[in-house]
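One protein chain is absent from this view; the other protein chains keep their places.
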Amino acid sequence: MSFFKRFARNKGALIGLIILLLVVLAAILAPYFYPTSPWRMVTRPFLPPMAMDGYWLGTDALGRDVASGVMHGARVSLLIGLVSTVTALLIGVPIGALAGYFGGLIDDALMRFTEFFQTIPAFALAIVIVAILQPSLYSIVLAIAIVSWPPVARLVRGEVLSLRSREYVQAAVVIGQSTPRIIFTQVLPNTIAPITVMASLMVASAILLESALSFLGLGDPNMMTWGYMIGAGRTRLIAAWWISFFPGVAIFLTVLALNLVGEGLNDALNPRLSQEGG
Amino acid sequence: MSEKILARAVATTAIAFLMTVGAVGSVHHAQAQGEPTRGGTVQLAVTPEPPGLMLGLMQNGPTQMIAGNIYESLLRYDTDLTPQPSLAESWEISDDELTYTFKLRENVKWHDGEDFTADDVMFSLDVFLREVHPRWRPTVNAQVASIEKTGDYEIQITLNEPFEPLLLSFEVGTTPMIPRHIYEGTDYRANPMNATPIGTGPMKFVEWSRGSYVHLQRFEDYYLDNQPYIDEVYYRFIPDAASRAVAYETGTVDVLTGGSVEIFDVPRLAALPNTCVTTDGWEIFSPHAWVALNVREGALAEKSFRQGLMHAIDREFARDVVWSGYGTIANSPISSRTRFHSEDLPEYAYDPDRARELIAESGYDGETLEFLVLPYGETWTRWAEATRQNLEDVGVSVNLVTTDVAGWSERVGNFNFQMTHNFLYQYGDPALGVSRSYVSTNIVEGNPFSNVMGYANEEVDRLFAEAANAPAEERPALYQEVQEILVDELPVLWMVEMDFPTVYRCDLQDFITTAIGVNDAFRDAWLQQ
Partner (left out) sequence: MHLLRFIGGRLIKGVIVLIAIATLNFFLIRAAPGDPASVMAGEAGAADAEFLRQLREQFGLDRPLYEQLWIYLTDILTLDLGFSYRQGRPVIELIADRLPATLLLTGAAFVFSLVLGVILGVLAARRAGKWSDSAITTGALFFYAMPLFWIALMSQIIFSLWLGWLPNVGFETIGAGYTGLRRALDIGTHLILPATTLGLFFTALYARMMRAAMLEISGADFVKTARAKGVHEGRIVRRHIARNAILPVVTLAGLQAGQIVGGAVLTETVFGWPGIGRLMFEALAQRDYQVLLGVFFVSSAMVVLFNLITDVVYRVADPRIEVGR
């Protein structure tokens, strides 16, 4: 059964994929629907949704269009999620691969290093990093990446450890292939599956983490992200619920979609499981 | 469409909206009904939690709010800034305006039972506060020649030259009376009694549950008969603004002190039953908000550029939308609520076209300016965003930078900024609160409330110095002159004279009656039973 067929068997994953595509579409099309900056004060403040033609999701405290913010916010939120995940992978995968492949002292040292990072409470560390570097797009991405890479390293290490003893890897060693070549062409390609599953979940948690940081006032004030919008609207939650509600829904749907897709990927890439389970 | 017309539309519809919601400018004053009754507990929300309650050593806003009821000074001030007796029952000023004689009350006790005497006043003014208080220090070191004890309950202060504002310096946050028997000869900051402050005030300290609340109780031996009326007071620390508003609505707290409720919420809360809102109680402070400009270099060094910025910023939008209608447009370095404010000054109307002209005249090369956001809450962030939009609309490129209180203090204090919001207290008289921002002698590193702009004008220095010590009838003219110069040169862009509304239950009577409001409210407040 092909990969796509297996993936499609999971209805939830399909729904997730559709939602995700819609979000990406919104991000791409934002400048066409809303050519002016979402920061512009365009009309009356605190307009409820549907109260005025063209402002379906209402306006916020300064009279800015919530719908414009949500669509433009898709770009930045997705961007932050992707970039921080990729950065975390760039740190975690090499460390995990090296630790798993070489074992011994290298493994010990790298794993202690990884443990070290896991011992510091993740969210607290993220807050401290952003506070030190002062809130900006770069400091947020860096903070998220730094707290997210240890689980990647552990996962990759585990996979590489089990793959190391496989026959085709042993064969490559016997033939005399160089170590980097073995790692890149034999070992890593077989870790792509679990890494992908993990990555989809990491993007989701990166988006949640960014919104939590923004909620606490540590967001970048020049970027209209969903988290920033929720933070800006939360003091008006009771009377003007829509300011925080719609970006909250956006986060919720995106995170949900990413999780469903992740599960679908998991089922599709681990055929054993999808045959089991009565 | 001209931004001006759009902005007008937004502002007027905003006001209309707010009025239908509830209460722009609607200031209920609880009419005192009948005689004060004894008894009751009051819970207030205060934010943030103060670092300590020893008012002599620290003057953070929340510290003053709580400890202003534990300590007292020689005088109090009503909302017209007229001095009233407190620990001093009467006072005399000599004809040459150099000698002030204060007669102290005689039956006053400290919370630990000891008697309050002139020795405590001497110790507080001459020794303790001289060493540690950043606002008393300049006054006592530069203006005061001597402080003498002329009787068990009388002291005399002699000045070098006439200094009219001296009489405004005896507010509890500026010169709290410190118990000599506890602090003399000790290391003040390490004194263990700092954890359980002892004052002469109507409320005495009971308990501080960190992260939760401070508990004060009536001081039974207070020198006013039958007062204070309230039994117990709790100051609650709830870190989240939305939660504080919910706490008021559910009856968990009875008072939302100024600054503890986001200004957006005030109109909505004001419409609730048994709820009164007042902007009184800040007259001594008269918080004055402006955009501070680092005038040392770059585009901001050009006067015409600064004048252009002033025309570009829509202050009415700021007052009506950002500050929900609270506040008054500021046109001068001196607040309209402070003495010697002049109405006769050139005005800078919101005029983007004129702004563009002036900016072009100044030779602005398109450099991106950094605007440091004041980290004191949502409203300031919204205001920074609105200001950025205003400036972008006239072609000035602006980037916002957020930081926290420590970062902001550090950057501004060390002149590492280009533009930022700031607000300072006026303390009733230009010599006490205004001149510090504009005189070149106060360009000092490390202090965000000094002349951080780097502005230096000899004429301004001279005028402020002269006006501080001039006889009363000469001061208005001198301050008029200095205001004219400053309004022309614009080292900062004055925005709004701020109001920090206090939201409270109407059955709390005689609550805000002084120029520092909540800070010393519990001497006279009572609960309608």
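A and B label the chains in the order they appear, each numbered from 1.
We take it that a residue touches a chain if its C-beta (ideal position, glycine included) is under 8 Å from a C-beta of that chain, and two chains touch if they have at least 3 such contacts.
Keep in mind that this is a model prediction, so the values were computed, not measured.
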Partner chains on view for the chain not depicted: A, B
Listed residues B:D96, B:D152, B:E410 or B:D488, member touching the removed chain: B:E410
Selected from A:L22, A:I127, A:A193 or A:L269 as touching the chain missing from the view: A:I127
Interface residues of chain A (partner: the chain not displayed): 11-12, 108, 112, 115-116, 118-125, 127-128, 131-132, 134, 204, 208, 211-212, 215-216, 227, 230, 234, 237-238, 244, 248, 251-253, 255-256, 259-260, 272-273, 276-278
Residues in chain B touching the chain absent from view: 41, 43, 48-49, 51-52, 58-61, 132, 134-135, 137-138, 189-190, 194-195, 209-213, 215, 232, 234, 236-240, 242-243, 246-247, 249-250, 252, 403-411, 413, 424-425, 444-450
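As a convention for this text, only the chains that are shown with their structure count from here on.
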Centroid spacing, where centroids are CA-atom means, of chain A and chain B in whole angstrom: 45
Complex interface listing, chain A residues touching chain B: 39-41, 43-46, 61-63, 131, 134-136, 217-222, 232, 234-239
Touching residues (chain side chain B, partner chain A) in the complex: 10, 13-14, 17, 21, 241-242, 245-246, 262, 264-265, 268, 317, 321-322, 373, 375, 378, 381-382, 384-386, 388-389, 399-404, 407
